[in-house]
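These notes are about the structure you will find just below.
Removed: one protein chain of the complex. Kept in place: all other protein chains.
By letter and in written order, the chains are A and B; residue numbering begins at 1 in each of them.
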Amino acid sequence: MRQKNLELMVGVFIALGLAAFLLLALKVSDLTSIGNDQGYRITARFENVGGLKVRAPVTLGGVRIGRVISIDLDRQSYEAVATLSIDPRYDRLPADSGASILTSGLLGEQYVSLEPGGMDSYLKNGSVIKLTQSALVLEKLIGRMLTSAASGDAPRK
Amino acid sequence: MSLSAIFPPELTPDITAVTVRGLSFYRDGRPIFDRVDLDIPRGKVTAIMGPSGTGKTTLLQLISGQLRPDAGRIEVDGVCVHELQRRDLYQLRQRMGMLFQSGALFTDLSVFENVAFPLREHTRLPETLIRTLVLMKLEAVGLRGARDLMPAQLSGGMARRVALARAIALDPLMILYDEPFAGQDPISMAVLVKLIRTLNDALGLTSIIVSHDVKETVAIADYLYLISAGRVVEHGTPRDLDCSASPWVDQFMHARPDGPMSFHYPAPPYFSDLLAEASA
Partner (left out) sequence: MMAWLAGMGGFVLDRLVRLGRANLFLLRLLGALRFLFQRPGLLIKQLYVVGVLSLPIILVSGLFVGMVLGLQGYANLVDFGATSSLGTVVALSLIRELGPVLTALLYAGRAGSALTAEIGLMKATEQLASMQMMAVDPFQRVLAPRFLAGCIAVPILTGIFTAVGILGGYVVSVIQLGVDGGAFWAQMQAKVQLFADVGNGVLIKSAVFGLLANWVALFEGYEALPTSEGVSRATTRTVVTTSLAVLGWDFLLTALMFGDW
């Protein structure tokens, strides 16, 4: 009987451990998003991706519709090529949609925002977004401000 | 090929169970044994006696293979103990029981489980048979009623008797007793003396007792070895030793405070030692 109790307690202990790992896998980490990566891929070419990271969200109108799965450099054109995976639920995005890299908040992470175009054909697997706007690089902005200030042409509206 | 391998032990009662030849052992560079020779006869109670600190316990550890000698040979049943692989040594030990000075009962197991321990580890007997065997062994030491107690609830003498029951659980051919009488009250001492003798005769064991309690040991031993300063000083039957001519044996056997075995630990001369202390 004592042995039985012992085994029960140890069983409870192991079960608690499994529950903890399940919580960590399902609720805390991205297991859910790894599981259903069945989105279609589109690429976008940027002059500069700034601080954009793999796994950053892709949004449209503020709603998350996919994520960045890889960032590469085109060796001929020296452009950054970001591959985006878009949730198949959103399969009616106009083919002339534009992409821009924005920052959430002042110091937040960078993400890709899509602006829908007006064409009748839609983006599909392998499509390329042509209309892109690169990330804002703070140093360049400041540098531009300084040079224009030095040439006596202070920026005003 | 050893004798005992050819003849079952009960047919060769007179051959020796343990033979020690030229045993030397050093601890921290200090000699504990210096070319010691011993013969332990089979089926008898042999006592190894000597003053405290002469390495009697060490001798038992050497015989049971817990320590290795620096020189010489120790043969148990014709097998050289310290040349055995661990597996063979463990096989040999299943035929040896040892009673430790403290009893060395497992404090997390009950009396019953302590005695059942060697049976459970070395046999695959059914539970009912284990129960019968354990109760038999406990009955032999008179503690069948104490089977559900924990070791912490036992007196020193009772703990030693439980340990004895555990040592005979696998029906060994030889039992080594390490100071079985040390720190016991007169009654439990008498009980232990009687137990050691009856177990030896009833089970046909070879018993080796290491002790410095002269009276009790002489009462049960068939043969005595006296050890001092790493050598065997004298050996013989209790009667031989009792009337030995050697002043050292006389001092030890009759417990005289001073004699050849000095009362003082080796030291520089008393007077110069005191002066040195004062001038320091």
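The rule is short, and it goes like this: contacts are C-beta pairs under 8 Å (C-beta built on N, C-alpha and C of every residue); 3 or more make two chains touch, one makes a residue touch a chain.
Values in this document were obtained by computation on a predicted structure and should not be read as measured data.
J.: Just to verify: which one of A:S29, A:S77 or A:N125 makes contact with the chain not shown?
T.: Candidates A:S29, A:S77 or A:N125; residue touching the omitted chain: A:S29.
J.: Determine which one of B:A17, B:V81, B:M98 or B:V141 touches the chain that has been left out.
T.: Among B:A17, B:V81, B:M98 or B:V141, only B:M98 touches the chain that is not shown.
J.: Just to verify: which one of B:T16, B:T46 or B:S64 makes contact with the chain not shown?
T.: Going through B:T16, B:T46 or B:S64 one by one, B:S64 is the residue touching the chain not shown.
J.: Can you list where subunit A touches the absent chain?
T.: That gives, for subunit A, the contact residues 3, 6-7, 9-10, 12-14, 16-17, 19-21, 23-25, 27-34, 55, 57, 105-108.
J.: In terms of residues, what is the contact footprint of the unshown chain on subunit B?
T.: Considering the whole complex, subunit B reaches the absent chain at 64, 66, 86, 90-91, 93-94, 96-98, 100-102, 104-107, 117-118, 121-122, 163, 166, 170.
Quick note on the criterion: only the chains that are shown with their structure count from here on.
J.: Once you find the CA centre of subunit A and the CA centre of subunit B, what distance in Å lies between them?
T.: 79
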